[in-house]
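Removed from the display is one protein chain of the complex; every other protein chain stays in position.
Right, subunit A next:
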Amino acid sequence: MATVNARPLVSVHQDGTVTASSISLPAIFRAPIRPDVVNFVHDQIAKNTRQPYAVSKDAGHQTSAESWGTGRAVARIPRVRGGGTHRSGQGAFGNMCRGGRMFAPTRVWRRWHRKVNVTQRRYAMVSAIAASGSPALVMSKGHIIHETPEVPLVVGDKVEEAKTTKEAMMFLRKCRAWSDVLKVYKSKRFRAGVGKMRNRRRIQRTGPLIVYNKDQGLVKAFRGIPGADTIQVKRLNLLKLAPGGHVGRFVIWTESAFRKLDKLYGTWRKPSKLKTNYNLPTPKMTNTDLMRIIQSDEIQNVIKRPNRKVLRRTPKLNPLTNKKYMGKLNPYANVERKLAQYNQKIKIERKEILRKKKAGELPAKISKEEKARTAIPPKKKEPREKVEPKKIKYIGKKMKRTKKPKSGDAAAKKGKLQKAPLKPGKPKPGASKGVKTGKTKPLPSKDSKTGKAKPLSSKDGKTGKAKPLPSKDGKTKKTKPLPSKDGKTKKTKPLPTKDGKTGGTKPVPSKAKQVGKPKGETAKAATAKPATSKPATPKSATSKPSQPKSTPKKDAKPTPKQDKPKQAASKK
């Protein structure tokens, strides 16, 4: 419904041309079109012209029949008395009996007529008129208005004075409404069904409806035109305006009739003058173009995106057998597996060597060349992920106590450790530093790999131990962000490696380093290291976490770093 202000002008047609006069569209044509209301009201009102029908009131009871009762091998239905005729003894009264009364005989006092509230009736009327102003609805009702100049079609008052049907016909021709009438002609046919023999033999379509103000012969003139109806504007009839309960009849208004509409039904601003206490119905939506509303900027800018994501069930695969899935859940699993395989290989080889030695197949001392040959090649460095580990924002507050690992150091140490070749037959007394893999490994201080092994303990002051169980070390600050790959931890001084680099990522050890490094060098390195990292040591030494029953353990514990140089020196 457009605003009442924006009412267009309807021009008056006369003799096939547009006259100078034009009328602003009455407000009624902007009223809400409620086909449901129209249908309901039409149903009710159509009942009001009914004539009662009923069966005769004593049909089927004009006998004095009585039931014979039981015991006579007949049904207990009342039977006609007397004798001497076929009728005697026959069943009577029941609806199942021949000649009996019907079930529920129709009565005249059936409620034939229906009351409809006045406002409702008017609402339907208004809707029907409004619908007649919509060419789409009129066409969908089936009227042929392709050629009519305008809808609603308003015509000069001259037609009210038409006297002959010929004039009426000419008028319709000029209005270009004749094709609608032609359609009526074409639709003349016999009714299907029994109505044929009930005085309703012929049927035809409805044609145009002429609404006039003053009848000066118009009614009689249009009487002869099939399908055309005429109505006075003050006495509009819903049964004519919405025949069959469906809106959208083709209406031709005379000018004076058209002008009367505002007075009859009012505009929203002004109530009706000719009806008491009535104004046009207010619609529920001012703008009924829902699509346009939805596509408007105001709404489009505020609505959320359509969620086209289809959440499907992800199947659970067994990570213990499915490597890919294991990798998803635990990215370290691959490394673990490869290490395990590697270590197994080493183990086998060592066993073999031991066995050979025992059997005397191998010399006790192995030459350098032999060593070089049998040395296990250094493992290729694991491809590291390049992303810099940063502080991860967890949902909710992260508990302060949890520790974060030191990225580079741990990984490097691990890598380094695995590369250390076992020198068989070198028991290390008191070498229970308890680090590395489950196998017996040499003391880091004696190992040619000391340089690399040392960084192992860089976190906690260079004891042979790896990082102790969390949350007991006073040194570690838990809430610090993960260190960068450069190993620039804020906590401890990064140890200078042999390469002179600081930091966690230790380079791949060259083969030269691995094999046959003189102890002295390593010892020097050993000495060098503690010197640089001494400031860190005392703290860690004192704050060593003590296991619950580890008093014996403490004795066995390797003395803090300070002892190492002594050891190294002694070994020299």
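Keep in mind that, in the parts below, a contact is a pair of C-beta atoms (placed from the backbone, for glycine too) under 8 Å apart; a residue touches a chain by one contact, two chains touch by 3 or more; residues count from 1.
Just so it is clear, contacts and distances are computed from a predicted model.
Chosen from "dolichyl-diphosphooligosaccharide--protein glycotransferase", "Large ribosomal subunit protein uL30", "ER membrane protein complex subunit 1" or "Trafficking protein particle complex subunit 8-like", the protein name that UniProt gives for the omitted chain reads "Large ribosomal subunit protein uL30". Of the listed positions A:Asn48, A:Asn117, A:Thr282 or A:Gln295, the one in contact with the omitted chain in the full complex is A:Gln295.
Among A:Tyr53, A:Phe190 or A:Tyr332, only A:Tyr332 touches the chain left out of the display.
Check A:Arg72, A:His86, A:Arg305 or A:Lys324 against the missing chain and you find that the one touching it is A:Arg305. Interface residues of subunit A facing the missing partner chain: 295, 297, 300, 305, 314-316, 318-320, 326, 328-333, 335-336, 385, 387-390, 392, 394-399, 401-402, 404-405, 407, 410-411, 414, 432, 434-438, 465-470, 482, 547-550, 552-553, 555-556.
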